[in-house]
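Here it is, the structure in full.
Just one protein chain is left out here, and the rest sit where they should.
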């Protein structure tokens, strides 16, 4: 309890201005104070649950989910977060829904929001489309609220766009905070964000982009590595460089896993489809060019095959600081010899860090709940203190 | 609060006899007193929510939903209503369920109802089948309750049948009450319910039927317009005529949009598939005659194309009272130049009334919640007063 009170006191000292009444689309839309408060709220919610204290601050209300791509862990994280705060999840399934029948985004956004508090959206398949769609929904909600259609403005939580994956990157940051003791300890740490070989194709760019776009703000030296032509969205790479500069930390792009791993404290190796492939793919998908898509997949996989040695193995890990860098992954990983023949990481290395990757993932429900809470309540410290005072139990015994 | 107390007092004066313990299938199964009470309960629930007062009157219990046709807005309205009162939604998905495997309606109705309070059903595709199915389910529930299988009799809410669409028409009526100040002001107002051109085919008859079956009871003059052979179910047209007569108002059928719009206070232009097409289609669907269905679609669309001028445009709207009739639509509309080339309404007219149509839709969750509440509680005024006294907050702050 003492710990919870201290956390709440810390939250009270932070003057976050871009959370309440705002959507959460990209971490770089927020100030450092916002992100610090969010981490503390997530930690407090976890501590309250661990101490069997209810954080049900809604007696009713919907949390809408819209998944335009498959998802297990984010779906469960979102449901868990909504339920923790007292909201009921209602899925908007476009397969079942009427969106395909000429209904505009603007209209649907209002129709699903009459009694809704938050809308979580995953839309990461089409380059240039996901974030745009979220902002379009957001504009429609603002319009609906201002015109008296909606009694409250639901807030949007980006559950992965084509650009950023803030629930992932913030959960990752929270994991690092816990692993290294506190946020200040992350200063000067080197994190290697590297491409890795995968036998599949078309993995979104938003995870590595989210990591370089976030970690460069907290004093970490970020080393981004990928084979030639496997770059991320150029604007995001530039953003990361700019942020590192402002922070007095480093951001570099190198062309080998080994260079990135050299003396790294943290390694984050993960496959992605290069920017140009994602762009090409988006065009082909929009044109429903199935032959073109097959040809592109073949070409991309053949290209990938040239870089099968971009696998995290014992030899490469030895290059990291003391050979003991923390391995991170958003899961599921392509594990060589376990889930595929050749993949992103050897079974041995993955297994060593398996439990850590699970713990990393375990922060996601609380990070999402914190995004919900801070977007809906002006004074998070007051809300949490009230729940603590109420001392209502989550489980009877 | 004063307003809420006044609403509750009004509810207490109305002796509704056909809501508690009854299903809600058609509005014309109910007395005017029933419908008046329902509107007031819906308004009270909205006022309570707007004032952050909880209306969670169930601590547990299921609200079953069964959608035999696609739906976005009704699905969300139903979920919102259930959640508002404290019920959890469980979808009966016949794709997943065993209904196709020879299980009788009677059995399934009982199996899904052991701990259920309400069952919402959309079944509007087959002429002569939707309402029949709902009544069959209702009979099975009554039987199950009487024989001691079910501890309580879940009540059915018609979320759109082949005949009526009461959650739509009652939300529409509530919108009119708010737009024109009160229910009494609707007396003598002219409402034009007209067919409109659409590039699609097979839209259900239940919306126009619901409107003429409801508005003829509240003193409005109803002008129904459609091209030759585009009539609704004859029995429903006759019902509307009879009701108008009993009410001292008018009901007419005309053969042009212009005639209906003439001096109208309210216009409700919406496409539908003519009665004979729906009948033919039902036969073909039952026989799984895919070639026949294609041929019918082709024929119906060709027929529709003769009436492309049944579009709500500036010139026609000029004919209405002061050129300012209220435009209504259940959404989504086929908007010319926006969601289709030629449709039900021009983009300009639709845009002028867009926010009004959103507000119209916004009553649906509260109307459904009122149907649930009044079917389960004998004394709605007492229930609402109790919630008001409890003064439990919906949101913590």
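By letter and in written order, the chains are A and B; residue numbering begins at 1 in each of them.
The criterion applied here is as follows: a residue touches a chain if its C-beta (ideal position, glycine included) is under 8 Å from a C-beta of that chain, and two chains touch if they have at least 3 such contacts.
Here the structure is a predicted model, which is why all the values come from computation and not from measurement.
Check B:148, B:234 or B:323 against the missing chain and you find that the one touching it is B:148. Only one of A:33, A:185 or A:339 touches the chain withheld from this view, namely A:339. The chain not shown here touches subunit A at positions 49-50, 54-56, 67, 70-73, 75-77, 79-80, 83-84, 86, 88-89, 200, 331-332, 334, 338-340, 355, 358-359, 361-362, 364-365, 392-397. One chain is missing from the display, and on subunit B it is touched by residues 57-62, 64, 88, 90, 92, 96-99, 101-104, 107-108, 110-112, 114-116, 144, 147-151, 376-379, 382-383, 386-387.
Here is the rule we use: only the chains that are shown with their structure count from here on.
Our note on geometry: subunit A versus subunit B, Cα centroid distance of 41 Å, whole angstroms.
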